[in-house]
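Note that one protein chain of the assembly has been removed; the remaining protein chains are unaltered in position.
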Amino acid sequence: MIKKIGVFTSGGDAPGMNACIRAVVRTAIYHNIEVVGIMRGYEGMINGEFIHLETESVANIIQRGGTILKTARSKDFMTPEGRKKAYDQLKANGIDAIVAIGGNGTFTGAAVFEKEYGIPAIGIPGTIDNDLLGTDFTIGFDTAINTVVDAVDAIRDTAESHDRLFLVEVMGRDSGQIAMASGIGSGAEAILMPEVKGDAEELFERLAKGTRKKSSKIVIVAEGDEAGGAFGLAERVKERFPNYDTRVSVLGHIQRGGSPTCHDRMLASQLGFTAVEALLQGKKGAMVGIINQEVVYTPFSEAIKDTSSKLNPNVLRMIEILSS
Amino acid sequence: MIKKIGVFTSGGDAPGMNACIRAVVRTAIYHNIEVVGIMRGYEGMINGEFIHLETESVANIIQRGGTILKTARSKDFMTPEGRKKAYDQLKANGIDAIVAIGGNGTFTGAAVFEKEYGIPAIGIPGTIDNDLLGTDFTIGFDTAINTVVDAVDAIRDTAESHDRLFLVEVMGRDSGQIAMASGIGSGAEAILMPEVKGDAEELFERLAKGTRKKSSKIVIVAEGDEAGGAFGLAERVKERFPNYDTRVSVLGHIQRGGSPTCHDRMLASQLGFTAVEALLQGKKGAMVGIINQEVVYTPFSEAIKDTSSKLNPNVLRMIEILSS
Amino acid sequence: MIKKIGVFTSGGDAPGMNACIRAVVRTAIYHNIEVVGIMRGYEGMINGEFIHLETESVANIIQRGGTILKTARSKDFMTPEGRKKAYDQLKANGIDAIVAIGGNGTFTGAAVFEKEYGIPAIGIPGTIDNDLLGTDFTIGFDTAINTVVDAVDAIRDTAESHDRLFLVEVMGRDSGQIAMASGIGSGAEAILMPEVKGDAEELFERLAKGTRKKSSKIVIVAEGDEAGGAFGLAERVKERFPNYDTRVSVLGHIQRGGSPTCHDRMLASQLGFTAVEALLQGKKGAMVGIINQEVVYTPFSEAIKDTSSKLNPNVLRMIEILSS
Partner (left out) sequence: MIKKIGVFTSGGDAPGMNACIRAVVRTAIYHNIEVVGIMRGYEGMINGEFIHLETESVANIIQRGGTILKTARSKDFMTPEGRKKAYDQLKANGIDAIVAIGGNGTFTGAAVFEKEYGIPAIGIPGTIDNDLLGTDFTIGFDTAINTVVDAVDAIRDTAESHDRLFLVEVMGRDSGQIAMASGIGSGAEAILMPEVKGDAEELFERLAKGTRKKSSKIVIVAEGDEAGGAFGLAERVKERFPNYDTRVSVLGHIQRGGSPTCHDRMLASQLGFTAVEALLQGKKGAMVGIINQEVVYTPFSEAIKDTSSKLNPNVLRMIEILSS
């Protein structure tokens, strides 16, 4: 029977992680389970950086960006020796089960660890990238796309005033999820995503057809697009369309921060709450997610598979029509 | 065959209505359909306040709150004479079909009108209240709950500094949708909704049990709660718990305004886009919505039915546990 | 020689108080002075609620609304017995001097206390009301007026959509400072302030002259205006101008919260920094302020005098011209 749960955040931080930690802690305490915060993800697990958490420890954090448990990427945990140390630390501290909040790397680690040592683990999708199967949305995604949309609204002010073409780079090394959502939301004239091949050429065609009217244009580019991000694209645009006043804006790390949106706080609360109850019901080895408003459990190995299927082709057609 | 569409907004305004108008206009033009904006809802339809809309007319409005077509409630349209006039105006202007963006009252009117005069109509759920069947979310709801959460974050600053009990009233005459979502998102200690009977008594019990520790509390109250909104509740709280420093904040009309969130802009774009294509495919007499990420058509008469079923009882249990 | 300073916040909380506490603490530590936080203002001074503060204690608080030292109004401190207790507590804890962050009431108390017991005190103007002499701006004022302007921007969305007349009540029991600044900033059609007599009648005249065109209007009303705040005014407007669709919005406590603006953080930093150095230079019995970018010291008794002189009559003329 589970008496003590360890919770940690790992990989890139995402707004809503604190709301999730709060839910895990309070649900566990409600069920008379002790909760320990593991600092800095797997790194802190190996080093035994554990802190005791109470109801009060997580008061007034639901609105905070970042993660009070901090986060890191751990090379040591990729080695059998590192995982052995981590296991020993958990045992020595009486931790029976873990809740892992993070993304791809986090769940890859959790899967191997559970296989080797059998400590029950439930994963929670916490990443701004929305690049996991087994959940409609990951924690932090909604905040990130709103941050992008706010930034593009500001950029459009200046683009309009100068009749400029702006290439705005957003996060997404392998996934166009942020690009697509924020592109629709900001009324972008085009959206370039890693999953779509030849989208730069398509943009060039549209620019070529368009007689250069005096008016601004916004193009959203995912950092992982084959065009080479916004700077790579800008070079080619400037060469072929010297009459455009082309500018680049790389939004960068502001996309990870800020107070989470209501949606992310609700999602984080629900997933944290559910993860603890799932562990108590004997579930393990899976990520908990919400699909079509229902709780779903997906084995770690499935959750981290290729997510290009998450892009809806109908939406791509809509984008083209609306940005006319 | 449809050659000219009229689009209007009606009832209370909601953030995202402009994004929706933009999508309707551009999708229609893409399909070589003419689009006319009908000002002030049914009132303008009766008075023939029509404006021609082009692609450029809806440029740079996706981020704007309110509605460029303005909105109103029309008493005249509730009379057969009023509707006759409205029909004559549409005919005289060659309008073959209408897209109605609004809520309960809007669709009630659309249903009667279509029955009487047979002009095809597609409705789009645009109301901050999220009190319609046939769609997971209405346009404006996501923005409204984020506005509330931001306001409560600010109120919590001052509540914490003074160890106060704040009763925050949010919109929702018949529906607790805004109260519930924003209550979870703001980590409220309790949420009072019209759909839940006896929730004030439950709150009193919890306050009575709790030894008055020095610490702040936030209670979210829907305006339509049987307790009589925040002021009604405050009277009873002050009488029974004079040791609390109790304050009331009625958020009011700020909940309707502001730039729409990314989610509301996406939803509005998709529904506006779909509504026009639905009309072209011969659909009518229905509201278009999104349920579980799929487009769904719901007859007007169904869409406006009682929505108390939209409250998830599991979520109520979670709220109690997390607010401990 | 001063070895230990006590710092506290008192009266209504204001955004920027935490930035000020941070500056006091770090400046004191830089000068090898110990710093003690006195919780809940004079109340905590009487009860000996003291906490030791380090550089780390004030890390990451510059952006937070409210006050980590909490605040309260103290009846006990108005009595000689209360002040005696407070003095004994300070003595017992070796506190040689105090920094008092607050407004009118705070400085009234500090003046009496210093006179009776001779403990050096420097005051810092921390109140959203900007109703103190001896400083151009008080800490929190800039944040408050931006909060109001953001709220009115949102309200204007809905006012425009419905062609409504909105009466928006802002804080200011005796002072029109918030009303005037936010009224200009939000492009209000009229601004009603306690310092200006007969302003309601003036508004009525303008409404009477104006043929009722379909268009929205925003009127900002200070809560202390003789018209009886927004509700009082609304009654009279509705009676005399029934053709207007008149609505009331009382912004309330959101005006006290939220993350401080850059200006308030800078002002708070500079005043906290200066207050400590002033104490070390032997200054006391005065509030530190900034007038025309210069540090100024004003005796407590002067600082709390009538501030209606702070209203600039030229600005009133401008408002009328611009709101045409």
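What to note about this one:
We call the chains A, B and C, going by the order they appear; numbering starts again at 1 in every chain.
Going forward, a contact is a pair of C-beta atoms (placed from the backbone, for glycine too) under 8 Å apart; a residue touches a chain by one contact, two chains touch by 3 or more.
Small disclaimer: the values here were computed from a predicted structure and weren't measured.
Partners of the chain left out, restricted to shown chains and counted across the full complex, are A, C. Of C:Ala111, C:Met171 or C:Ile184, it is C:Ile184 that touches the chain left out of the display. In the full complex, subunit A makes contact with the omitted chain through residues 9, 12-13, 15, 64-67, 70-72, 147, 151, 153-158, 160-163, 166, 247-254, 256-258.
Counting over the whole complex, subunit C has residues 19, 22-23, 26-27, 29-30, 55, 60, 62-63, 136, 142, 145-146, 148-149, 153, 156, 160, 181-182, 184-187, 259, 261-263, 265-266, 269-270, 273, 292-293, 315, 318, 321-322, 324 touching the chain that is not drawn.
Note that in this section only the chains that are shown with their structure count from here on.
If you average the CA atoms of subunit A and of subunit C, the two centres end up 40 Å from each other.
The distance from the centre of subunit A to the centre of subunit B, each centre being the mean of the chain's C-alpha atoms, comes to 29 Å. Annotation for subunit B: residues touching 2 or more other chains are 153, 156, 160.
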